[in-house]
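Everything on this sheet refers to the single structure shown next.
Excluded from the complex is one protein chain; the other protein chains are retained at their positions.
By written order: A, B and C. Residues from 1 in each chain.
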Amino acid sequence: MKKTALLIIAVLGILLLRAAEDLPFWGDPQSPASVHLSDYYLEESYEETSVPNIVTSVLADYRGYDTMFETVVIFCAGITVLIVLRRTHRRRAKVISPRPERPGADIILQTAARLLVPMMQLFALYVVAHGHHSPGGGFQGGVILGSSLILLALSYDIQMALHRFKEKLVLLFSAGGVLLYAAIGLACLFLGRNFLAYGAWAALLGISEPEAHSHGMLGVEIGVAITVLCIMFSLYIDLASGGDLDEGL
Amino acid sequence: MFITVTFILLFILWVLFSGKFDLFHLSLGAISCAMVAAFCGKLLFQDKSRHLGGRLAEAGRFLRYLAWLLIQIVQANFHVIGLALSGRRLRRDLDPHIFHFKTVLRHDFSKFVLANSITLTPGTVTIRIHGDTLYIHAISKKAAGDLAEDSISEMERRVGHIFERHNLCFIADKDNQA
Amino acid sequence: MTHFFISSGVIILLLMFVVLYRVVKGPTPLDRILGVNVIGTKTMVLIVLIGTLYERVEMFVDIALTYALLNFIASLAAARFFQRHKKIHLEEEERGEGAAC
Partner (left out) sequence: MLDILVIIFMVMGLFFFFGTTVGIVRFPDFYTRTHAAGKGDTLSVMLMLFGLALYNLHHLSPATLLVSGKIVIICVVVFIASPTATHAIMDAGYEAKVRHWSRPGAPKDPQDNSGEKQ
């Protein structure tokens, strides 16, 4: 069985390598992607959006539609896991054996978590807020925020993490993040522009149009971060406790 | 009170992270710090019995302890390298065993510092803390050092001096018994 | 200095491959977790090193810090998972060792 898998992987790998030969060279200026599109982004994006990090401006502005539905995909994945795994008290059957009793609470892990969790959360918010200037943005910040909650749930238990961040709130916020994204786009529609054309906010907030783009992107990224945070945490608590939300790993 | 302290600490950290001093980013920072402080304020300071001056003094003593600890860590690394590169002698030098060690330290944080210091010093790793008993794995009888004896070890005394001054008479008691 | 940084990066990479031997060989899953943890912390150093080489440290430091935090949580979670499901894993280990002998 292992040998068959190895064979399949080897054949596929050779095929992919052969196919890769036909791709344009890395950074080839003549390749279709970089003939007009890249130049446009490189030259115009700072004037149009006043965001130094082109990746962010492409991701959240020029391809805002795409990113919105990526967020929706994450939301759907989280909801699917919830539907499959979450057990309410009406249908409860222990699948995962209860955690073995261990002598002594885990003081070392808990103290380390107490020291690290505030730092992690602040760092995550920094990543979200500075997506315009450094590598980062909603997805990354959301992942770090989510893992800080996972660290709490790992070192104490799921009950303690849930006590700080109720399951109902988790689900509400995970939908709320996507809705925030869509609402920012819809508001542009109501202000007389296209969907997700953040320039519409300029007149309302009294700032120039590029700045409106920049602030619009920040709002969108906050929405993404909230969704990713909640879905990460909800995935963890459902998977680790087998849907019972009692003790976890 | 402690939430304010957390907020200030976090804001210093934010400025270090961000490196941007315009009003927009600083206000974003203030909002972020307020959110994190509201979520984690109770988490960071669990023992509210001591006041701030004491905490600052503890931080100063802790820095001095860190210098001592760094020397120990370097020693530990040379110890590990010596064992790893020692050829045929390796099997003779190793004598791994697990022993229990009762600590007089009371607070979680000082136990945490003690346990991690034990992990970083030559030849010993903390396995778990159960009440006031530490389970320690030592790489050889010699490496266990004064932790294996009944009296109070040097490291424990140092950690006690940082965090648990009021507990010191208790420490002296244990010394006398030994 | 560039040459020095490149060569130290290569040395780190080579030593990481040596640790990878422990990850592949085992024998217990915990040895693998340990190896992955060590490789992860060294990857973080490599990231900062690459940043220094490209003279964009301020970008790469953020990535390295993220990597450090996530690596810590990953090895913690792996160890906890093992602690909980140890029976299954240990049986596998016994069988594997039996075959090797």
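Definition applied: a residue touches a chain if its C-beta (ideal position, glycine included) is under 8 Å from a C-beta of that chain, and two chains touch if they have at least 3 such contacts.
From a predicted model like this one, the values you see are computed outputs, not experimental measurements.
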Thinking of the complex as a whole, which visible chains are touched by the chain that is not shown? A, B, C
Using the document's definition of touch, tell me which of B:104, B:139 or B:162 contacts the absent chain. B:139
Quickly run down the residues of chain B that touch the omitted chain. 13, 16-17, 19, 73-74, 76-77, 80-81, 83-85, 90-92, 94-100, 102, 115-116, 119-120, 122-123, 125-128, 135, 137, 139, 148, 150
In the full complex, which bits of chain A touch the chain not displayed? Write them out. 100, 102, 106, 108-109, 112, 115-116, 119
Chain C residues touching the chain left out here are 1, 4, 8, 11-12, 15, 18-19, 21-22, 28, 30-31, 33-35, 37-38, 41-42, 44-45, 48-49, 52, 57-58, 61-62, 64-65, 68-69, 72, 75-76, 79-80, 82-83, 86, 89-90
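Definition applied: only the chains that are shown with their structure count from here on.
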Viewed as a graph of touching chains, is the assembly arranged as a line, ring, star, complete set, or other? line
Could you give the separation in Å between the centres of chain B and chain C, each centre being the mean of its C-alpha atoms? 24
Can you list the chain B residues in contact with two or more other chains? none
Going by the touch rule set out above, which residues of chain C reach two or more other chains? 58
If we count contacts the way the header does, which residues on chain A are in touch with chain C in the complex? 99-100, 109, 116, 120, 123, 127, 134-136, 140, 143-144, 147, 150-151, 154-155, 249
Chain A to chain B touching residues, read off their complex: 102-104, 106-108, 110-112, 114-115, 117-119, 121-123, 125-126, 129-130, 133, 164
Show which residues of chain C lie in contact with chain A when the two form their complex. 58-59, 62-63, 65-66, 69-70, 72-73, 76-77, 80-81, 83-84
